[in-house]
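Every protein chain but one is kept in place in this view of the complex.
Per-chain numbering from 1; labels A, B and C assigned in written order.
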Amino acid sequence: MSFNTFGRVFTFTTWGESHGPALGATVDGCPPGVALDEAFIQQFLDRRRPGTSKFTTQRQEPDQVRILSGVFEGKTTGTPIQLMIENTDQRSKDYGDIAQAFRPGHADITYHMKYGLRDYRGGGRSSARETAARVAAGGIAHAVLRDLAPQLTITGYMVQMGTLHLDRANFDAEEIGNNPFFLPDASAVPAWEDYLNGIRKDQNSVGAALEVLIRGCPAGLGAPIYAKLDTDLAAAMMSINAVKGVEIGEGMASAALTGTDNADEIRMGNDGPRYLSNHAGGILGGISTGQDIVVRFAVKPTSSILTPRRTINQRGEEIELITKGRHDPCVGIRAVPIAEAMAACVILDHLLLDRAQTGGTRGRIG
Amino acid sequence: MSFNTFGRVFTFTTWGESHGPALGATVDGCPPGVALDEAFIQQFLDRRRPGTSKFTTQRQEPDQVRILSGVFEGKTTGTPIQLMIENTDQRSKDYGDIAQAFRPGHADITYHMKYGLRDYRGGGRSSARETAARVAAGGIAHAVLRDLAPQLTITGYMVQMGTLHLDRANFDAEEIGNNPFFLPDASAVPAWEDYLNGIRKDQNSVGAALEVLIRGCPAGLGAPIYAKLDTDLAAAMMSINAVKGVEIGEGMASAALTGTDNADEIRMGNDGPRYLSNHAGGILGGISTGQDIVVRFAVKPTSSILTPRRTINQRGEEIELITKGRHDPCVGIRAVPIAEAMAACVILDHLLLDRAQTGGTRGRIG
Amino acid sequence: MSFNTFGRVFTFTTWGESHGPALGATVDGCPPGVALDEAFIQQFLDRRRPGTSKFTTQRQEPDQVRILSGVFEGKTTGTPIQLMIENTDQRSKDYGDIAQAFRPGHADITYHMKYGLRDYRGGGRSSARETAARVAAGGIAHAVLRDLAPQLTITGYMVQMGTLHLDRANFDAEEIGNNPFFLPDASAVPAWEDYLNGIRKDQNSVGAALEVLIRGCPAGLGAPIYAKLDTDLAAAMMSINAVKGVEIGEGMASAALTGTDNADEIRMGNDGPRYLSNHAGGILGGISTGQDIVVRFAVKPTSSILTPRRTINQRGEEIELITKGRHDPCVGIRAVPIAEAMAACVILDHLLLDRAQTGGTRGRIG
Partner (left out) sequence: MSFNTFGRVFTFTTWGESHGPALGATVDGCPPGVALDEAFIQQFLDRRRPGTSKFTTQRQEPDQVRILSGVFEGKTTGTPIQLMIENTDQRSKDYGDIAQAFRPGHADITYHMKYGLRDYRGGGRSSARETAARVAAGGIAHAVLRDLAPQLTITGYMVQMGTLHLDRANFDAEEIGNNPFFLPDASAVPAWEDYLNGIRKDQNSVGAALEVLIRGCPAGLGAPIYAKLDTDLAAAMMSINAVKGVEIGEGMASAALTGTDNADEIRMGNDGPRYLSNHAGGILGGISTGQDIVVRFAVKPTSSILTPRRTINQRGEEIELITKGRHDPCVGIRAVPIAEAMAACVILDHLLLDRAQTGGTRGRIG
């Protein structure tokens, strides 16, 4: 019941603070015999790494992952895999001002109230740096999925930043990696750049909405009632820093739909059911249908901003606070690879769970 | 790691199918010495009970709960509490038509694919009847919270049904219990009745959005990173049948906000921090701030409708299906007491978790 | 993390008190499609049932099990299976004397100290009646193992009662069911009867040692380090009322062995390794070898006896106590079917765990 562990069979426990010597993830339950090396995991970390564009924090962290256990001669052994990423660019002095003050909208105050003390350097445990460890764990999940479900792909992208929305008519998955926003529409990139530059110059920050699309997921994953696939995906996304809402398929918009509209009608395809629509987002009753799984979530604006805000400090004094340091103007951007990692972990975990209970067999139709 | 268990210290496991002899909940981890009897739990079940208005299924179930264990001479003993509700009004013959067919938008097909067989009577395990067991478990959580956090209240209500939205200017919590919609605005009730009557006459159904407001929750509940209070609340709500989206505080709307808008500024109150706004919905970094906790979620329209929809059956034949039987035109209505029950269980669980790790002490400010 | 749940994938949660209306087990994670009915489970309960010989408590309980959920048309559905056994012969008045007193060697005093109150009727939750629920859950495990590992057998028997020891030279498994002691040696039965009659007439009770032999268990079950097969078997046996010691293979005697003696040498058999001895009891490094698994455990004498003992009551007064009521002179006897049930649950659980992580594949030799 470890508080810092995610998953049921394929589990990872993240550890580490923003300005400690290192952070990492302890991965347990990984199937044996899967090809894995540091380079494979590194590619996922590189996508999340700060300092790669002017729109993310200028902290320079190589985020080099080391595998300390669980892999032998290039293959997983079935024992725990320890992933460690050393912190190299901690400028703890930047944080002196906020050692005693609570940033509005930040976990500073709640950590203090709960634990009575906190590692204030860079947000300590509540820093987005923790997510590097998740991304590394997600790399292992990807390696296993490549073996167990080779047809499966997981693709994250931004669909909203502040007042700007993705025009789905222009959706082009190929473009996601070609711009600093993970935006699947090349034509919109200049406008997004201008917008975020404006936010940054205003010493402000802005929220975002992201989507993760999981294609090729086998039908039958998910364990009702309280280990539903959508429940676990929602928990996975909500656990990411600054996330305030999660949607599956139609999401909150389903409140406005009628039953006739919302029914995803079914015909018979060559190799199973063929659905005429996907309002459900690929999950019914907590179990995957075999359609695309669509998860969307919102990330609130970075709470560390250069504009002064009223707050208090640990002595109970009322103050105004400016958060110096190196912060993302839109922390949602870097959530894309994190969400992909979490999705990979959830899908793999359910794949293993399903073969525990059902042996991976499927009910026949026709 | 029981699939049908919710919670970490205060846990409940629901069991039972829509048309089996009984259903219930096995509650474990309940503190000892708490006053509890069947009548106390029954009041929560009565709020959720079907057949109480023309807007819910006409199935007549008394939903009488029995306590089979764990309570002695009117007090909990610290041992498992078994709650049983016998099913009395199962008209299984109503479901003969769909024994082999898959309702579009329903879990029929995914249960079949996963398990290879299913109890098709009334949706079996995927029926909303399962939620009666949760409401009963929630009753126990309420009894314990009355002792451990007497100032805490949990209030659910509808904020949207199809195209109709709650006018928050009219919000009156006193009115929630006075109408069939759990609507905190008496003036809107006639319009909601007309609207839902229209839906029903069209042999259709409609979605809904609900909100749960938790007042008086102590600061410091929540266990980062993967047992955050908001993560657990999101999982709790997403586990309810037909829920497709969950929001905390600003929710999906936080994607459009800037950091200056979203910062909940803080002043010093008489007995601790005083927040000037609550965009965060009472949770920062996964830990409660002491403010109101605000959770919102959307329920899709009932998939069982009288309007014919295209689908397939188990033999792989393409058919058109009308779902007879007794179904709610807006299944979201009855989700109100369910969501309150889930919220009560999450809050209690975190209260117990917190006293495990911190002893329930709090960091000082001032 | 339910306190009253056993297992990881195949889990059961027992509930109920000795003199409450009913007791039972909530079984989750059972594979779907397995043939199961009440009669199959009943046969295991009948072996454990009290009142079947003069050497067990004369309480008359039919111990009729009812399946309330999770089975449809004779097959498991993959959803939770609720098993309920109603209590019919509660003579609560028998226990009036000990409502306030603590029996020496009994859990009366620790339950009181921990929970502040207790259901004193018949020992409440700490009564051996709880084990009826385990035996029922074990029946389900047996049903699944029949499908997944048809060659596997689990056989429990007594090896010691007080000063009497099983003469292993006379071991005959066929005889186990033919005497009230689950003794695999017909020739010793009269002596065991005389001995236990003597104990009973002395208003005394006596301890016992039991063995469970698991044959046909596939190699490869067990998940090091903290979910080792022997760890889980030890926990399973130690959780049974009154058990004070558990051994695997040579057990405590291995302290006296040398490495040359203890090495189970290996030759190559027709279909895999062939071991020349089995000091290890079928488990190496927490993983099954494919040999017979041998588990032994000791049960202390029943603490409820008719001979007066010095103790205190809840008011702190020093008293002498005789425990009236109907108690087993050797509670170890009835532990045989309980231990078999626990073993079946552990083996099944590890079989499912193993197919989660490895898919059930095995490393090749030769």
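List of remarks:
In this text, a contact is a pair of C-beta atoms (placed from the backbone, for glycine too) under 8 Å apart; a residue touches a chain by one contact, two chains touch by 3 or more.
The shown structure was predicted, so the numbers you read here are calculated from the model rather than taken from an experiment.
Across C:Lys54, C:Arg168 or C:Arg362, the residue that sits in touch with the chain not pictured is C:Arg362.
When the missing chain is restored to the complex, the residue among C:Ile67, C:Ile109, C:Leu152 or C:Val212 that touches it is C:Ile109. One of C:Arg168, C:Lys244 or C:Lys324 touches the chain omitted from the figure, and that residue is C:Lys244.
Contact with the chain not shown here comes from a single listed residue; of A:Phe55, A:Phe102 or A:Tyr115, that residue is A:Tyr115.
Although one chain is not shown, part of chain B still touches it, namely residues 1, 9, 29-32, 78-79, 224, 352-353, 355-360. Of the residues in chain C, those that touch the hidden partner chain are 1, 3-6, 8, 14, 102, 104-107, 109-117, 125-126, 130, 160-163, 199, 202, 204-209, 219-228, 230-232, 234-235, 238-239, 241, 244-268, 273, 276, 279-281, 283-290, 296, 298-303, 305, 307, 309-312, 314-318, 332, 353-354, 357-358, 361-366.
Where chain A meets the omitted chain, the residues involved are 1-5, 8-9, 11, 13-17, 20-24, 26, 28-29, 32-33, 66, 68-70, 72-73, 75, 77-82, 84, 114-119, 124-125.
The rule is short, and it goes like this: only the chains that are shown with their structure count from here on.
Computed centre separation for the pair chain A/chain B is 26 angstrom, with centres defined by C-alpha atoms. Touching of two or more other chains is recorded for residues 1, 224, 353, 357-358 of chain A.
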